[in-house]
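The structure is given below, and queries will be raised subsequently.
Every protein chain of the complex appears in place save one, which is left out.
As written, the chains take the letters A, B and C, and residue 1 is the first residue of each chain.
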Amino acid sequence: MRVSVTTRALIPLAAAAMVTALTGCGSQISDPASANSTASGGSSCVDTSGSSVKVGFINSLSGTMAISENTVFDSLSLAAEEINAAGGVMGKQLQVISEDGASEPTKFAERAGKLIQQDCTAAVFGGWTSSSRKAMLPVFEANDALLFYPVQYEGLEASKNIFYTGATTNQQIIPALDYLAEQGTKSIFLVGSDYVFPRTANKIIQAYAAAHGMEVLGEEYAPLGSTEFSTIVNKVRDSKADAVFNTLNGDSNVAFFRQYKSVGLTAASMPVVSVSIAEEEVPGVGLENVEGQLTAWDYYQTLDTPANKKFVAAFKAKFGAERVTSDPMEAAYTSLYLWKAMVEKAGSFEVDKVQAAAGGVSFEAPEGTVTVDGENNHITKTPRIGKINSEGLIETVWSSPAAVEPDPFLASYDWAKDLGK
Amino acid sequence: MELLIGQMFAGLSLGSVLLLAALGLSLTFGQMGVINMAHGEFMMAGAYTAFVVQRSISDAGVSLLVSIPLGFLVGGLLGLVLEAVLLRRMYHRPLDTLLVTFGVAIILQQAARDIFGAPSVDVRAPAWLQGNIELLGAPIPLTRLFILLLSLLCLAGLVLVLKATPLGRRIRAAVLNRDLAETSGISTRRTDQLTFFIGSGLAGVAGVAVTLIGSTGPYLGTNYIVDAFLVVVAGGVGQIKGAVIAAFALGVLQSVFEFSTTASIGKVLILVLIVGFLQLRPQGIFSLKTRSLT
Amino acid sequence: MSTFLQSRWGVLTGFAVGAVLLLVLAPTGLSVFNLALLGKFICFAIVAVGIGLAWGRGGMLTLGQGVFFGLGAYIMAMHLKLADAFLFGGSGVPDFMSLYGSGEVPGWWEPFRSPVVTLIAVVLVPGLVALVLGLAVFKRRVKGAYFAILSQALAAAFAVFLIGQQATTGGSNGLSGFRSFFGFDLKDPSNKLMLYSIAAVVLLLAVGTSRQLMNSRFGELLIAVRDQEERVRFLGYDPATIKTVAYVIAAVMAGIAGALFVPIVGIISPADVGVIPSIAFLIGVAIGGRATLLGPVLGALSVAIAQASLSSTFPSFWVYFQGLLFVLVIGFMPGGLASLPGLVSRLRRHRAEQHPTEQRKTEPAPPRPILAPESAPPATATEVPEEASR
Partner (left out) sequence: MTTPTLLPDGDPQAGGLRHGRPKYLEVRDLTVAFDGFVAVDKVNLSVTQGDLRFLIGPNGAGKTTIIDAITGLVPATGSVNHTGTEILGRKVHKIARLGVGRTFQTASVFENLSVLQNLDIAAGTRRKAKELLRRRKGMDPAVQEALEIIGLDKAADKQAGTLAHGQKQWLEIGMLLVQNSDVLLLDEPIAGMSQDERDETGQLLRRIAASRITLVIEHDMDFVREFATSVTVLAAGKVLSEGSVAQVQADKKVQDVYLGTAGMEGH
């Protein structure tokens, strides 16, 4: 058989490449114990010799998540501006490098790699969806770099390379359930978008309900971005539950609440507790559709603290009076200040020193004082149940008496023992 | 019982939304062979039309009634421009129209973002469409009923135009045999423009309608486009009646699947079912019989 | 020049230049990060080679390559997760399963514990799925727009399905956090170089395979099927078989690309396999020249590089730019950039002759009936893609 020139040319090429590959390959993992010791693979290239230090912001500036993540980007920018105006971090001005995650996990992983390896940033701030965080986590661990993640999430995670400044489940979901139980809610219906956060949250809710004599009458998921809720709303209505626990994401909320209302369900007849609707989403959902409904967060724009008044005023001054502030924005704003405090406590920008100094660092945040838990890299937060008022803002109707310690694995809750196994 | 009626109506209602979205496509894709991926964005333009109109006419009822013809006009004009600038030269390359209009679609999405902002905007439903009527205990949302009626109205209008006007005769002639129509002195140029205008206009109307049930944002169209194409394909290209049957069948089936499984599985089942159905009947429910092979 | 490029030595030189660029210059000139990035783009380019064959030569507008890419990627990712769980966890259960699932490895994951089964499955599963699908679809003479829309629906269904299976596929998170690749530490830069080199070699092999197919009798037959499917039938061939073969090859290339993508990029998620990424695979192919050998590769690489360098700085501008690329290239230059020299020379000739000749461009797969009714006018002359002639 005659082999074509092409094929003949490729054989030596392939062979050569194989040889390169085999001789050039590095460490092989034969012993798990030694494998873990190679963890500090990435040597930091952060340059702190000049008068400035680089930090990275990574948010979806395009794609479906841009709606939410642009707001986080804005409040991060505000914090950076404030810090620079006040003299920077350890006397060094922050030089922000911003990357677009484009609402794709893969893009987040790639861009995070760029911020760490190419741009040599001292710390990275951002991410929103669980999938974007999960995608970035290995990148930060492999390069031993720092990510500050500002959004409430499903817990069950504690990487030493990530600081979680949003609420974990025991700072948002469990307090919301406690509130419902306190109000005499005997049965609930779970509605969520079909992805990690709602599914994990609902697992926790199921366990909580089982332990507290609450009945879960249904658990329904809509594909992300779905706008067709006739069936789900019919099921909800038919269940005659006392309340609905809503973990829907983004535009699905609009469709859900419109269709919820159109079959005659109201905040009075069957309240909905939402964990993903913040101030900036209310106008899009339509105030007339959600007025009077409940939300569970740790921060609302209406909070009456000096730090918050300053934050809201500064934000409106920079971005316009019509803009609102929300929980993730506050958590992002806080995250940059927390990093500043950690660096100053450590007296160094180096990752291991910052990590070592992190425990106990606290900041007077708009939501109240927050303190970093050195064990799990989460922060203390004050859960609050809010009600959407006639202006589209959210008013606190219930608040935890004290800040709640983060417990991402729910280790301190007996009923949660079987979760995450 | 109550739930059953509610679910049946949910199916019909979903079907009517699909029909509204697909009706225009059955003209532009079915009759002209253009695979217009920007059809969803024409819906989005219609939805934003409703938003803009509501800003100047504060009465939600009046603004809705004004938005419907205006949405038709906006969608139709966008379609006309697209036809004149791009598609005109591509009728003999239907597959390429898919990619070109996809490009147009992402441009329009970004344009909407830059003009109206990324967050979705609120289009209020008029007071007389809020609430529901009871049918044997099941609540029938008025907005849904309105969309059902609107879709039937559009259908009737379209059938009327196709069957009873000179334009309709020209369209049908061009579908059956383009070359013959041309040689018989029918100006296919004008016919193409008008067909595309009407088809895209219907997308605009659909866009106005869906503001009543969903969110109005730059990516509104992407929720409907794949489903709408499946309706046209399953119904049989060039067949309005096929599209009607397919839309309602899909609506009811999806509601049934969604009810008995989950929304995600229901969606997958529907998609797989259509692919399977087209194995059995590659020409869709109804097929156009001509002597030429296509 | 062009005769040299088409001669055997020209081809050989071309391959040698490509090999030197990819295997010598890139690894020495690029940082570890940029090399990994290039590795990712190379994966896209491998998909593009397959699309060039199926779409450019075979006329099958496949809007569902994400499915095959995803199959290959998820199979590889499942193996890596299992291997990591064994190496590091001891329990043999991937981390996300114990977090979000039952804590047990589902039965259909088990075969992928074996590296050999995984490597075979990466090729075989996408190939088999494409075979069954292709035979089913093409035997029923579903083609053109129908095929495109069907394949798009499949991509949509696949993504929705993956997202729904949180406990077994990682849902919208996908699978990520791989630490080893067949026993090699993924953090080690020299192992990253190895992965990159494998991808580069696979790309060269894919181009070689594609070239062999394009130049073979099969390649000629494929063009015949693309242009006049019914006519081929009357010569005694079953076009379904021919199309299926091209479709399967494209699927296998996408599957292998997906499998390489996973260790290089470190994650696979439903966002990489749905409708939008499936369409995105096409743009590079169209820009480079869908019916040419190297057009798809160069197009895919340049679009990916452009996106990486432009999209973060100007996110909004990039979207417009991408949209415009689709519109301008496909609307006005269906042959892609590869057709530019031809267009220019034709324009020059046209000017020289000073009399306009009516030219209509045909797409590779004109759906125009070959058996026109008795009154049909004669077929119009067609313009010929450059590469189709040799």
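Details
To be clear about the criterion, a residue touches a chain if its C-beta (ideal position, glycine included) is under 8 Å from a C-beta of that chain, and two chains touch if they have at least 3 such contacts.
Please read all numbers here as calculations on a predicted model, not as lab measurements.
Shown as candidates are C:213, C:283, C:303 or C:329; the residue that touches the absent chain is C:213. Here one chain is not drawn; of C:113, C:140 or C:231, the residue touching it is C:231.
Counting over the whole complex, chain C has residues 212-213, 215-218, 220-221, 223-224, 227-228, 230-239, 370-372, 374-376, 378-379, 381-382, 384-385, 388-389 touching the chain that is not drawn.
Keep this in mind: only the chains that are shown with their structure count from here on.
Taken pairwise by the contact criterion, the protein chains are fully connected, each one touching every other. Distance between chain A and chain B, defined via averaged C-alpha coordinates, is recorded as 37 Å. Residue positions 160, 163-164, 316, 319 of chain C are each in touch with at least two other chains. Multi-chain contact residues of chain A, defined as those touching 2 or more other chains: 66, 194, 221, 223.
Contact residues of chain B toward chain C in the complex are 29, 33, 35, 86, 89-90, 92-96, 98-100, 102-107, 109-110, 113-114, 177, 179-180, 226, 229-230, 233, 262, 264-265, 267-268, 271-272, 274-275, 278-279, 282, 290-294. Those residues of chain B that touch chain A in the complex are listed here as 2-3, 6-7, 9-10, 13-14, 17, 113, 118-125, 130-132, 139, 141-144, 210, 212-215, 217, 219, 222-223, 254-255, 258-259, 262-264, 267.
Per the touch definition, chain A reaches chain B in the complex via residues 64, 66-67, 70, 194, 220-223, 225-228, 230-232, 234-235, 237-238, 251, 253-255, 258-259, 261-264, 280-281, 283-288.
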